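Below is a slice of the complex: some chains, not all, each in place.
By written order: A and B. Residues from 1 in each chain.
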Amino acid sequence: MTRYPKKAKSEIGLSPTELVFRGEKKVDQIQMGVIDFDETSVEEKTIQNVKEIATFAHKKTVTWFNIYGLHDIEILKEIGEEFNFDKLILADVLETQSRPKIEDFNNFVFISLKMIQFSEEKQDITVENLSLLFNDNILFSFQEKKGDVFEPVRNRIRNHKRKLRSSRPDYLAFALIDTVIDHYLYLLGMLGEKIESIDDVLIDHPNTSVIDEIKSYKKKINYIQKGIKPAKEMILALSKLESDFIHKKNKIHFKELVNNINQASDNVDSYRELLSDQLNVYHMMISSRLNDIMKFLTIFSVIFIPLTFIAGIYGTNFDVLPELHFKYGYYIMLGCMAVIAIAMLLYFKRKKWL
Amino acid sequence: MTRYPKKAKSEIGLSPTELVFRGEKKVDQIQMGVIDFDETSVEEKTIQNVKEIATFAHKKTVTWFNIYGLHDIEILKEIGEEFNFDKLILADVLETQSRPKIEDFNNFVFISLKMIQFSEEKQDITVENLSLLFNDNILFSFQEKKGDVFEPVRNRIRNHKRKLRSSRPDYLAFALIDTVIDHYLYLLGMLGEKIESIDDVLIDHPNTSVIDEIKSYKKKINYIQKGIKPAKEMILALSKLESDFIHKKNKIHFKELVNNINQASDNVDSYRELLSDQLNVYHMMISSRLNDIMKFLTIFSVIFIPLTFIAGIYGTNFDVLPELHFKYGYYIMLGCMAVIAIAMLLYFKRKKWL
């Protein structure tokens, strides 16, 4: 998985309204669905043809039109023409590697942000671009592939939740963004637990595989940060946006989003710092261990080196070497050796090496 | 103790007004009490039924209604209906893992912040969410469990302290927040003393248990910081809030809170830096020790290696090895060895290793 977005050489210098799908094709065929609701009724439908939505578009109900898959530019163009999108909107939708941003077009508010999830399957983080586009009647959500992330929101619509059913698309947009941020918090909580569990390994069995692990979490956290940091700017801008499509009574919810994304951002900072502390502690641990190893080697060597030297002396073959002929020479030598060894041990004791 | 708040998967995408108690149940049953006072009288009462407070609510006195325990959502709903809370308020009260924040609702000012204390019992830091809600007549305080943190404030009410008894709930709120910040400062002072005492151990007996200790304090301080940093934003916002329920003459007290939380924040920064310096010093100390150990080993080895080598030579069994047959061969050898050893010692002396 390549972590950071790249630009292909061939895309350099293209017009900003040029429609090129630069992302990965994550789904075979574009799928489209619609949920149309007001306080009294809900209608859900899968759609094959763009024309079908035209029928919803002009009703007084709130229409949520969701599109999975972005590779079929023709269909997107058709949607754009039907609803009179600004030329830049579709280009923005297709630019799946851009930074989260908010754009206030005349007839739509455009929001893009990153959906970051942990894929159990790949055991890795997956990032998907989500574009929302809403006015006072309709909300479009563009996703790269089909997912069940927004199922809870759909259920709230289906289950007659009053607030959601009686609101305009701005509140629906809030609910979707809130869900995305909840995913950030959930993912961070999950990673956080794993990161904290490294602490135990660190003190007890520091080894190079821990570095690897720390590094891999650091990368994950940095990657999430790259999604959250600009999202923070975007959501702050959203909470301050003066648009006809954002009703004053919902301002408080968008302010709530600011609070939530700030919490996510705080958590990212905490984990980054924790990981960096762990790397430091690891370093201290192995430095400390090296000291222990060297102390051990030194004590051992220093005790035996003089003893071996003494034995060496009495192993020489000089004709005249009187000690060799003493009756208790051998025992005296052993005694001296014992004295030296004990003296050394006492010395190390005093130096607090033992 | 899990340090960082987590989001459960099941909570993702819920409506912001959905009332779910996501915290830990820290008390068996919700307990409610009321202190009602004005300049001339005080009345304290434990309450079983929400209806009872209605009687206080419409008096001209200041009513402080404190609730311990948040798990019984029905009771909270009842309170909410009785006093006509905005739907978000109760959700905010129940969201015990949120960042400290302030929200200016129409009929109430809502404040949430963290109460951070050191539990002697668990030998660890405990964090509890505190929500305050006040208008010009009544102040609600929601705590997760019963505690005696606010006893000094209650005593000030009981003991006819003029200022508190003659003020409206905004001043009571100030007194409660002030108490919480005083706890931050007390806790930081306590931790600080312990952290500073690490300094002595560091220079004299650096060992891996010190790393452990430093790391544990660093975690505690970081944890406190996570409560204080957003509280700082919140209190600044509070000190600037234009609300009918905050009287102009009390503005100066809220400014004082800004000063106090800034001091707490300064202290957190100081201790963080101190801990990080300590880790550095530890590292230097063990590096320095390694040098000492290696110097010792090297000196010892380097002196004895050539001596042992010489002994080895005269231990060989060559037929022709004239020195062995010198009359003073053995003594000459010992003499040479002594000369070499002394030369080595002088060399190390000159190199300042000894």
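Definition applied: contacts are C-beta pairs under 8 Å (C-beta built on N, C-alpha and C of every residue); 3 or more make two chains touch, one makes a residue touch a chain.
Every value quoted in this text rests on a predicted model; they were computed, and no experiment measured them.
This structure file defines a homomeric complex of 5 copies, of which 2 are shown in place.
By our rule, only the chains that are shown with their structure count from here on.
Subunit A and subunit B carry the same sequence, and matching their CA atoms takes a turn of 70 degrees, rounded to a multiple of 5.
One simple way to say how far apart two chains are is to compare their mean CA positions; for subunit A and subunit B this gives 26 Å.
Against subunit B, in their complex, subunit A makes its touches with residues 149-153, 156, 161, 163-164, 175, 178-179, 182-183, 185-186, 189-190, 192-193, 196, 199, 203, 252-253, 255-256, 259, 262-263, 266-267, 270-271, 273-274, 277, 280-281, 283-285, 287-288, 290-291, 294-295, 297-298, 301-302, 305-306, 308-309, 312-313, 315-321, 352-353. Against subunit A, in their complex, subunit B makes its touches with residues 2-9, 11-17, 87-88, 98-99, 101, 103, 205, 207-208, 211-212, 215, 218-219, 222, 226, 229-230, 279, 282-283, 286-287, 289-290, 293-294, 296-297, 300-301, 304, 307-308, 311-312, 314-317, 321, 323-325, 327-330, 333-334.
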